[in-house]
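Partial view: only certain chains, each at its native spot in the assembly.
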């Protein structure tokens, strides 16, 4: 029988591995977009396979820990946060996959200018959010965690702004080209990136609760 | 919120002990709330609890320092109970602050006499009044139904859980302001424990409860406020939920999560 | 196997020892029964020593032991209460407790000679009071000890519970502690009574003996045990028979009291 | 509050009374022994084997050697006889007897410890002494008879105390030895005895104390003659018997000598009991 600390550690590792997967997938996407390399996008997509079974594993382990060890205080906060985080991870991962799906066919058809100017910074900001979250998981220092959280918050705000700009810009382009539907779909795809950042912020919130305490508060 | 008891820089030293066992404790006990004291064995929980009704004075040579303020029923005027000197004052104090022990302590008399004993001591002589108050107290302790047909039997014949409820009823009959519980369920089986816990939860409508417990689950279940003690200090005191979910001190957190030592 | 053999041997030996010991004791009891059965008749209870009866000495023995109890029990019990309740850890109590224990095992003849020194010599002769005092002195440490240990069985929480309810110390002792220890205390008193009622040596030169039906405590006083001693050594079949009868009666009495304490006041012990 | 003070005062006085009695015993014994102590000293008294009453019934030459010897020898014989049997009974009662025998045998032993000593004397005088004489010759009332009967008398006492000591061995300790694969004998030897060691030794010493101070059982049996026992089966005298036999008709100096003997007996038993109580039977509460 493992001790509680070991069990908690296992779960923490599993969670940060998933966060890292999503982070790396989004990095690959950024690279792929830059190089307009569809294969890279496919690789990224594949790396996110089986996400829900992985998170289910974590969830079940958490329930087991709750049943067998009755954790308290920081252990409890951690475990409860991760239980919520898995939901966000599933969504972030599915957003990442939708993003890829939305883009892969349209890459070569799109005007690179828009992509370079807006989509890339948007995706970079999203990556920044994910990176912040990933660092938060590993940190044990209250001040550092708070700082990282602020970083995630700022980056997430940036994704919001960028998405709005992008939207305006793409609609501007839309008047010029024929197929409006295509743009809408690309926009939808780009929106996923912004949503990933949303999820990251939510995870950051939960980690803040886990590591510093207070109340859990979900951001819609 | 009204205060019931408040200690101010309260220190306590047992006779023949060099160091103080309690070192400058400041803890508020709010009226009509359950306050729990938790902490590792030997940290001074019982010592603090037993200071509140000066039961320590049964043995000579203890050293009190600081103040323990006992508020009146309105939570306004307060007296420092450490200044009581006369036996009479102590007797009055103990009728205002009752106490329940780890092992049930039924007196070797009938069930009825157990309940009325304290009342008689407090000067009530009228038989019907005695009986009435005994009945009320027993009902309050959810014991009336079980014993009403054998009020004149010896209290020793009751089960452990019943005996403990009898002791609570006996204390409650005096209408004390505060009841002190020193690990009241650690000698009982789980079912009796549950009934005592329920009783304590109900009692706070009428009085203030201060309870020492080794069982953290119990502290978390029944108390509104919790104090964590360690080596004679009050390390942390807060709303129970905060102590168990968001303790501020690392020592508390380590104790609560079982990482102690 | 060696271990097992050794085991068997030891078991056999100690069972044997037990058998030997117990058969001696049975032998004594059987002798006593037979001799008692042959010597006891109604006449013994209706006539006094002068007429080869035991009436006066049996009554005398009861009175001596009875008055000794009336004196010894309150003193012993109050002293025991002091040791356990008031001075529990004080030096004084420790000294008294230990010395009382030593006194309990002091040779009874020494007690007798002591009482002779202070109650016979100054008053110019053997008297009942001296016997009573000797028995009371024998009894006091026994009662102190049983009181002390019976009170020590009363859980401290019970006292604290009484105090916590607003009772004064004396009230707690009187009303709670004593009644909690009641059965043990009564047992102790009965056993102490049984012990002194079989004493001979302390009576030899205090109350001495009296052949007549006379119970003034300032005179020599009839007692069963002293009579048995004299009768047994008197070379006559009648008096020896009378000694056996007295012995049987005395034994019966002592065993009866012991059995009473065992079965009627059976202390509720939990395993 | 008055009741409070009265009650405390009364109990305090009683406690003092116990002390007072003890000191009174010593003082009174000493007071009456003074003339004998003055006349014979200490070493001379305990090494002097004479006990000659003066012609006028008042003076005389008194020495305590023989009764002291008689006391010790009879007690020694008693111990040699009683210890193995009492231990056997104690072992039997704690570890061997089946459950249905434990209670009755235990109670029987305790009851026998309560039988007055004069009864043992009677039995020895009329039954056991003659029997021993028919086996070993010598006198019916002899050192041997007195010692053995004394032994029989202390057996129940010693066995009951030893059994109580052995019973304090926690049953889990015994069970845990069994659960290591120990036999009954090994459990007794390695667990029960070491655990109850002090209590057992204490019970032996207490029994010795009893034997030393015993009057009536010995008075019937030791013969009561003032001479050295040259064999086990010859008669002699012990301190309590000396006192019991000669007290009634003693003159001044002899009386004082007997108080002196009582004082010595008291001191001997005081030390024996003190050793037993404080070293071996120390109460831990």
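Chains here go by letter, A, B, C and D, matching the order in which they are written, and residues are numbered from 1 within each.
Methods note: a contact is a pair of C-beta atoms (placed from the backbone, for glycine too) under 8 Å apart; a residue touches a chain by one contact, two chains touch by 3 or more.
This one's a predicted model, so the numbers in the text were calculated from it and none came from an experiment.
A.B. asks: If each kind of chain appears just once in the picture, what does the full set look like as a formula?
C.D. replies: Chain copy numbers for the entire complex: A x2, B x2, C x1, D x1.
By definition in this document, only the chains that are shown with their structure count from here on.
A.B. asks: Quick check: more C-beta contact pairs at B-C or at A-B?
C.D. replies: Result of the comparison of B-C and A-B: B-C.
A.B. asks: What whole-Å value do you get for the distance between subunit A and subunit B if each is reduced to the mean of its CA atoms?
C.D. replies: Subunit A and subunit B have C-alpha centres separated by 53 Å.
A.B. asks: Can you give the whole-Å distance between the Cα centres of subunit A and subunit D?
C.D. replies: The answer is 92 Å.
A.B. asks: Centre to centre, by mean C-alpha position, how many angstrom separate subunit C and subunit D?
C.D. replies: Using C-alpha averages as centres, the distance is 16 Å.
A.B. asks: Can you list the subunit C residues in contact with two or more other chains?
C.D. replies: Residues 168-169, 171 of subunit C each touch two or more of the other chains.
A.B. asks: Spell out, as numbers or ranges, the residues of subunit D touching 2 or more other chains.
C.D. replies: 1, 4
A.B. asks: Subunit B touches which residues of subunit C in the complex?
C.D. replies: So the residues of subunit C in touch with subunit B come to 155, 157-169, 171, 175-176, 179-180, 182.
A.B. asks: Which residues, counting only subunit B, touch subunit C once they are in their complex?
C.D. replies: 53, 55, 58, 87, 91-92, 94-95, 98-99, 101-103, 105, 107-109, 117-118, 121-122, 167, 170-171, 174
A.B. asks: Please give the residue numbers of subunit A that touch subunit B in the complex, ascending.
C.D. replies: 4-5, 70-77, 213-214
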